[in-house]
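Every protein chain but one is kept in place in this view of the complex.
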Amino acid sequence: MQSSAANLLVLVPLLPLLGAVCTVLLGRRLGPRAHVPAVAGIGAAAVVALLLLLGTANQVGRHTDPKHPVEPVEMISTLWQWATVGDARSGDLPAAEAGVPIAPGTAVSGGTFSIPVALRLDPLTATLLMVITGVGLLVAIYSIGYMHDDPGYPRFFALVAMFVFSMSMLVAASNFLLVYVFWEAVGACSYLLIGFWYTKPEAARAAKKAFLVNRVGDFGLAIAVFLLWMTYGTLNFHDTRLADGTIVEGILGQTRIADEAGYVAGAVGTAICLLMLLAACGKSAQMPLHVWLPDAMEGPTPASALIHAATMVTAGIYLITRSAPLFMGCPGALTMVSIVGATTALVAALIATVQNDLKRVLAYSTISQLGYMFVALGTGTMLGFTAAIFHLVTHAFFKALLFLGAGSVMHAMGGVIDMRRFGGLRHVMPITATTFLIGACALAGVPPFAGFFSKDEVLASLHAKAHPDAHGSDHGEAGGRPSGPGIDAGGVADRGVRPFRPASMTSRSTALAARATGTLSTTDHASTPEKVGLDALDHPSTWRLLFWMSLLTAGLTAFYTFRAVFMTFTGPVRIPKEAGHHAHESPPAMTNPLLVLAAFSALSGIVLFFTNALSSFLAATPSLNAPAVLATAVTHAFHPDIAIQGTLAAAIGIAVAAIGHLGRRSDSPQMERYLGPLGALFANKFYFDQIYAALIVKPLEALAMVTAFFDRAIVDGTVDAIGQVPLAWGSAIRRMQSGLVQRYALAGVVGVLAIVLALAWQLRP
Amino acid sequence: MDPVAATLPITGLLLAGSVAALAASLWLLLPKTSDTANSRRLGFLLGTGALIGFAATGRSLGGVGEDAVFLTVAGIAVISGLATIVTRSPVYSAIWFAMALAGVSGVLLVLGAQFLGVATIVVYAGAILVMFLFVLMLAQPSGMAPYDRVSNEPMLAAAAGAVLLGLLTLSIGRLSAAEPPSCCRMPSRAQAMAAATEGAASEDDRSATLIAPATAGVESVDADEVAHLGAELFGRHLFAVEVAGVLLLVALVGSIAVVSRGEATETDHRRESR
Partner (left out) sequence: MIPATLLTNALLVGAVLFCLGLVGILTRRNLIVMFLSAELMLQGVSVTLVAWSRYHGDWGGQVLVVFVLTVAACEAAVALVFVLQAFARTGRLDASAWQALREENLPRVIDHGLPADDRVVPTWPHLSPAGVLPEGDDSRSLERDHV
């Protein structure tokens, strides 16, 4: 069973890759059918992902041990060994045990650097794979209609399939280096898709900007990977067994997670976590690296829907969730995550209130919602992590729906997306209008749509951190000490056999017992509330502030979302002249995905919440099985007080938007009048781009000009000067060719004489 | 012969001086716009001196009696040769050339190549030179033309010729002083005939038996030289003789062909050359 699941796991990235390769090779020849390989690949991958999801859910549901509420489920599939460097550490230093974390400052030696191409299937991966392939499939089907008459039709599908492959590998890879590789790969796919219409200078510039800003984040991830290797001696997530029987504990393997002293805290640990946060900010467009996402709207709308709403930008969320055990030892880093998330959410929501471009509104909305997810992650509780993933899933649905709807509008309006230029479109495109409205309700958090439940969980997790006493005593303190039912040092050893582990792990229990008894007493997980430095941020008052910021953001979200809805779809019907004959409802290839996504947006929230399926499913992820996280697990409950606060905020936002925009002409100035100078601040995106331009771009451009001058004038000049030498010589010698035959003969004679003289000199006696 | 080593510095100086003198004299003699009568006289003087210097270097001054005839004809040849190349008028140049031919013929006769001596006169002076004169008369009946009064690069050409002559003289001088290297030593005819009469006749010495040396001695003049040359020519080199005949025919036909085609398009060329 495990091996078949592992084999299936390989298919999920492999099939879109094959689709991409086929599209690249045969695309031109397939003509209008160039979408077939890519769509088929992604569709097949979606089917496999569904099978894997069901299989994993089956595994989770099967082994419910009454003593232990959750048990981690993972299945490893190692494809091949990519790189092996023996004795990768420098010599002359005392040997260290492979896989045991090294305290900073300790010298290490020995250790093999080995990177296996291994994929790991656990609930988190299964969920994300389903989201990626599912939304990817819907977007691909949508693109059949949307990109219908684009000359780069095959290239688009190849890129989409390539992206699905990269993203699947990113969430399935079981090694930090592989994650880095595919982190870059999705960045590259994003660059290619933003700059799809590369002849348009704004698109090319936006693609470049996205790539460069992402690069800053990738730099953080690279340093984090280096630190991980130095600290933990391996880059694998899972535990691996060496030839001589010793176990190399993976960084996120079950052995280490269950171990008290498994992770390094302090400066190195915080550094690793903050660097990962930097990487996540880059990829998920949080401050200060959010500037690329609004510009990324230059790409085709389906690409925006897939990459910049539903999947790629969630890579940061995935990374932090996956590395939850690492973060749990550094409460300051966790708090930073939340602070960054909440600030970004609020600022982005403020900017979105004054945007006139429908896609820009949605882009800032994405940034804002991603901020929500970061806020939830930063709480460090089981509720927080699961709320973040829940919101990720629902956000994928309704944001993709909104983007595809915006694409439908753009398609009908002949490429115009400025909301002030069209209006009343609900009479023109009813299906799009309805589905867009459903998506907007979900985004705003209107019950009973999906966004309501996920936002409610996020706010609940914040509230729990803000009021630690109010929700029962089974929350661990910040930083988490292993406590709570079933999790104690002595109980670790008798967890029993896990059938999904490799059989070689049987020695684990004895090793763990030895370690637990030997080292537990020396670990210090900050059981006293005395915190220093960054960790001092982790204080209930911080969380209270973050809660109110999030609530305000919820209200703003509702406002700008419905402002966009009212401006676009209500009021008098206005069609811009670029629409031509396009101003009608989109073809079924485009509206069918809208309908599917609308159904998901409407129903998934209710289904997932009331069955608690997602949370209990995710709780079986090894990463979330860290004792610190488990200690914060609470029983699933509906929090009516938070729900009321959230709904009230949403209602106020919708009401204000209705007052300002419902039924009016979309180009009449309404709310912006009241904002005054603040409006200019919001409209200029808080001057981030200008600040970056002044601080970074201009100096770099100056440096580039100097370098270019040096290259042109000095380097090229030298080469040209060297090139001039033969020319000068030539023109000097050329005068010998006078056309006078006697002079030629004379030259010949003189030459012969010279040779003969030389010979005679050599042969002189 | 004096050992070379004892007199080498003098030889070197003499050679160098001769080379310089010859170069200077040639330069003075060759037609230039700045020629004066004095310069020409000086040139002739220098040239004579240079040639004597070469002769001295080449160790060619031996016994006078035997060389008197040779000296005369050689002198005629050399002086006429010099005059050929420096005279301004091309017709005079041709006449001097005839004189040079006479000298060369004399040298050949002294060397004992009677047939060739006469052939030189007959073929060169009788046919080739006459053709040259015909062409001159056709093309340049007035005698001297402006381009006959200037030379192309006289200095460099004179220097080159003088240096070359110096080199050749040096090697000739060394030749007379030293034994030829063993690899290139050829048995003198006397030794070959001696070997033949001793009965060790080989294939390559077939001609030796053809000749049937009546005079076994080492003579300077061969009474039957013409016959022997003829035997050699038509015996061993028969094929080459026939080919030479065909070559003559080809040259004849070729010249006529070129001329006739040239005439057909002459009017076009005339038009072009204007």
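Per-chain residue numbering starts at 1, and chain names A and B are given in the order in which the chains are listed.
We adopt the following convention: a contact is a pair of C-beta atoms (placed from the backbone, for glycine too) under 8 Å apart; a residue touches a chain by one contact, two chains touch by 3 or more.
Since the structure is predicted, the reported quantities are computational estimates derived from the model, not experimental observations.
Contact with the undisplayed chain is limited, among B:14, B:42 or B:55, to B:55.
Of the listed residues A:25, A:267, A:659 or A:745, the one in contact with the hidden chain in the full complex is A:745. Within the entire complex, the positions of chain B that touch the omitted partner chain are 26, 30-31, 33, 51, 54-55, 58-60, 62-63, 66-67, 70, 74, 77-78, 81-82, 84-85, 90, 93-94, 97, 100-101, 104, 107-108, 110-113, 115-116, 119-120, 123-124, 127-128, 131-132, 135-136, 138-154, 157-158, 160-162, 164-165, 168-169, 172-173, 175-176, 186, 188-190, 192, 207, 218-220, 228-229, 232-233, 236-237, 240, 244, 247-248, 250-252, 254-255, 258-259, 262, 266, 269-270, 272-273.
The set of chain A residues touching the chain not shown comprises 734-735, 737-742, 745-746, 749.
In this section, only the chains that are shown with their structure count from here on.
Between the Cα centres of chain A and chain B there is a gap of 97 Å. Within the complex, the chain B residues that touch chain A are 152-153, 156-157, 160, 163-164, 167, 170. Across the complex, chain A meets chain B through its residues 740, 742-743, 746, 749-750, 753, 756-757, 760.
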